[in-house]
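The complex is shown incomplete by one protein chain, all other protein chains being positioned as in the whole.
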Amino acid sequence: MTLGYLVRRLLAVILVLIVVTFAVFAITMILPGNAAVMILGEYGTDEAVAALERRLGLDKSWYIQYFSWVKGILSGDFGQSLRLSLPVADVVGDAFLNSASLAGIALISVTIIAIPLGVLAAINRGTVADLVIGVFSYIGASMPEFVTATLLLLFLAGPALGLLPAGGFVALTESVGGFASHVILPATTLGLILTAHISRQVRSEMSEVLSSDYIRAARLKGLRERRVIRRHALPNSLAPAVAVISLDVGYLLGGIIVVEEIFAWPGLGRLLIYALENRDLPVIQAITLLLATVYALSNLISDIIIAILDPRVRYA
Amino acid sequence: MFIFNILRRNVLLCMALALALPTFVAAQSNGGTLKISHSTRIATLNPLSLSGPAEYPVIDMAYSGLTRIGPDSQPMPDLAKSWEGSPDATEFTFHLREGVTFHDGTPATSSDVVATYEAILNPDIPSSALSVLNMIDSVEAVDDLTVKFTLSSPFADFPTSTAHANARIISEEALSGDLTKLDTVVNGTGPFKMESYDSARVTRLVRNDNYFSEGKPYLDAVEMHLFPDLAAETTNFLSGDIDVMLLVQQADYARISSTSGINALRVPSGRYVNVVMRFDQPPFDNLKVREALAYAIDRQLLVDLVLEGLGRPGHDNILSPEFKFRIDTPKKNYDPAKAKALLAEAGYPDGISLDLVASNRPAIRAQVAIAIKQMALPAGFDIKVETMPHDTYIANVWKKGNFYMAYWGMQPTEDATFNLLLTSNASYEDTGWKNAKFDELVNAGRSTTIEAERAAAYSEAQELMLKELPYIIPFYEDVLTASKDHVKGYSINPINRYFYLENVWLEKE
Partner (left out) sequence: MPKAFRTAAGFTGIVLLSLVMTAAFFGPFMAPYDPQAFHPASRLEGPSFAHFLGTDQFGRDLLSRLLHGAPSTIFFGLGSTCIGVGVGSVIGVIAGTAGGWIDSVIMRVLDGLLAVPELLFTLLIVTFLGGGMGQAMLAVAVAFTPGMARIARSSVLSIRTREYVLAAIARGEPSHYVVLREVLPNAVGPIIVESSIRVAFAIMIGATLGFLGLGAQPPSTEWGLMVAEARQFMFRNAWTVAVPGVAIALAAMGFNLFGDALRDSLDPRQSQ
């Protein structure tokens, strides 16, 4: 875990981001339509579309467009949304905060729930509790978010029970209760698969550690079971859990797209879908850049955490 | 004599009370915020070029046009208090109201009107109203409150054109500056002015205290809330505090209208889906093939399945029954045998394979396409439905393709309807049907103000259209909206561009 290693990793991340944004850009150029066409729709005469393209800067050749975008980024200017006529930084920034709060809540609640679940399952391996947790994990891991979301909406937010709002968003600054009631369903949807993955991983690692010589020795020493688990088994099982959590950040970044769309949560996912539909290139670029950076950084951070937690890796 | 006077006085008193009573009962209360939910983004506030269903209410609230289409589908005064046209319908003069100011306080005068129309007519500025205003030769400000239009050809419906939802009056100052500001900055003469605009969530407008219609608007503020997911929007409307749901989906209408406390509105409209069949390419260059398809479609079934019964079957007349000059249209019943025979006559005794393109926006195109595919099967039509993203459709298929689904809202006049799509030089002409006789008839209809002559011209035009069958128009879709019971005065125009929110008030509990 040297400084050199970190620097190399960061450089690799930057290289990747450049390649990704360029690829996104190149692909959009191949598309038949563009933002101007989407804005005017069927009311766009050829002249009107051409005029709008000029205004939006879409008539310039692709490399000019790309390089002016890169130049802008380097000076902190992410450009104007083609569709919304607002600065991309504002639009994406707001959306990012909303997504981050949703993802953050999902991740935190999952970690609080999933790790104990996994531990429970490992300790009670082979019993009914283990089976129940196992079944729940499999079901959770097999349902795509849109299925979970739809079923949750159907049962909890539908006219029959009407327990929770069927989507929408209330800012935390406006009302804590409102924010909470609107965040429950989307966070649960996101959390289901995560809980399944993480608890299974913890269970499998814990089981392995529990049957290892190291633990057997601790038990032979006469230590109480609880102390054995807390002080000896748990720390060694957590490293893979952290690895899974970081992998799941990647899943979260994908899952958030569908969940936000279904629950009308004004985050990056929903914005991305909107931008893709409307060929709003600067917004697509900014979001892709942001998500790829978050993912790369989270991988890096989890690698560091694993190294700290698990001495075996540190000296590898 | 004396008694008679007393009686008469009492009668008069009673009459006065009787007249006052309804007004007393119906007296609206001022104040409150109206919350409207919608499912498509308000992407721009530029009145010249916007076209989103949720954007129209916003500019209907914030801007005024010279005229405006009223609930009876006739032009009514808006910024112009009166107008007159020359007998040959080539010159129109509009008289503006006095003392009207923009939201920023600057006076609204004829120079703003002139600037607006010049922008609309400017080919370099995208404007959706151009297609109904392209007969304007010149527009001049006679004095501060009078505007004169000179047309290059007679057009009797000109005051309807000036009511076009994208022909709202913008200040000269805004038009001489950076036009991109129009996308986000609103400065109009309408009953409400913009307070905050967040296209991702809520757009809020507040009362314009200087609105030219005395006493209106009644509301303090209007908020537009975005719910991109229709299921979430519906559920939220039913159980939350949204007052009006702008557009209701057919699938939800029954559920919403049967919920207590909710007033679901269904307005018959001339909105239609049309099947475009290209005239200058096989196989639709053969009239019999077009007719065959027309008989291979069960129109009532389409209304039942796709519209959930919330519409009326159409029989290929582009004008719906609401239009004044519409003729009685003969019904085409679902007759696969006849369709098959017609195909055989056209040279396809074993049926025909076709690709039908449907863009993914709105979803109704694909639904109708799928239904048509099934219904036309027994007649020998083997139709493959191809869906595609909307911009690909616009770039590659629209106005070029052989066979595709189009979708149009209702236009205010017969002339606008015909000139939108069917005349040879229509802006969005997409079937290749260039019929000189039809053009002549449409022209004749617009050039005179004599009703009988217009009726004759338009009748003949419709008969020609029905005979040649450029489009199959299987139904007219109703406009569906809903409001809570405490919302009073809310109505919607079948053209779906005018919302009269200055008439809405909220009943206090």
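We just call them A and B in the order they show up, numbering each chain from 1.
One rule holds in what follows: a residue touches a chain if its C-beta (ideal position, glycine included) is under 8 Å from a C-beta of that chain, and two chains touch if they have at least 3 such contacts.
It should be emphasised that the depicted structure is a prediction, and the values quoted were computed from it without experimental measurement.
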- Task: List the displayed chains that the omitted chain touches in the full complex.
- Result: A, B
- Note on the structure: Touch assignment to the omitted chain, from A:V19, A:I108 or A:A217, lands on A:V19
- Note on the structure: Full-complex touch with the removed chain, picking from A:L10, A:I112, A:L154 or A:A217, is A:L154
- Task: For the chain that's not shown, point to the residue among B:N210, B:N360, B:T449 or B:S491 touching it.
- Result: B:N360
- Message: So one chain is hidden, and I want to know which residue out of A:L10, A:I64 or A:L131 touches that hidden chain in the complete assembly.
- Response: A:L131
- Touching the left-out chain: which of A:A141, A:L156 or A:A171? A:A141
- Could you please point out the subunit B residues that touch the chain left off the display? 230-231, 249, 251-252, 255, 301, 304-305, 360, 366-367, 370-371, 373-374, 385-389, 392
- Residues of subunit A touching the missing chain are 12-13, 15-17, 19-20, 24, 27-28, 30-31, 131, 134, 138-139, 141-147, 150-151, 153-154, 158-159, 208, 211, 250-251, 253-255, 257-258, 261, 272-273, 276, 284, 288, 291-292, 295-296, 299
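Just so it is clear, only the chains that are shown with their structure count from here on.
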- Query: Which subunit B residues qualify as touching subunit A in the complex?
  - Reply: 41, 43-44, 49, 51, 123-128, 130-131, 179-180, 183-184, 198-201, 225-229, 231-236, 238-240, 255, 389-392, 394-396, 398, 406, 427-428
- Item | Residues of subunit A defined as touching subunit B within the complex | 31-34, 37-45, 47-49, 51-52, 55, 83-86, 91, 94-95, 153, 157-159, 162, 165-169, 261-264, 266, 270-271, 274, 277-279
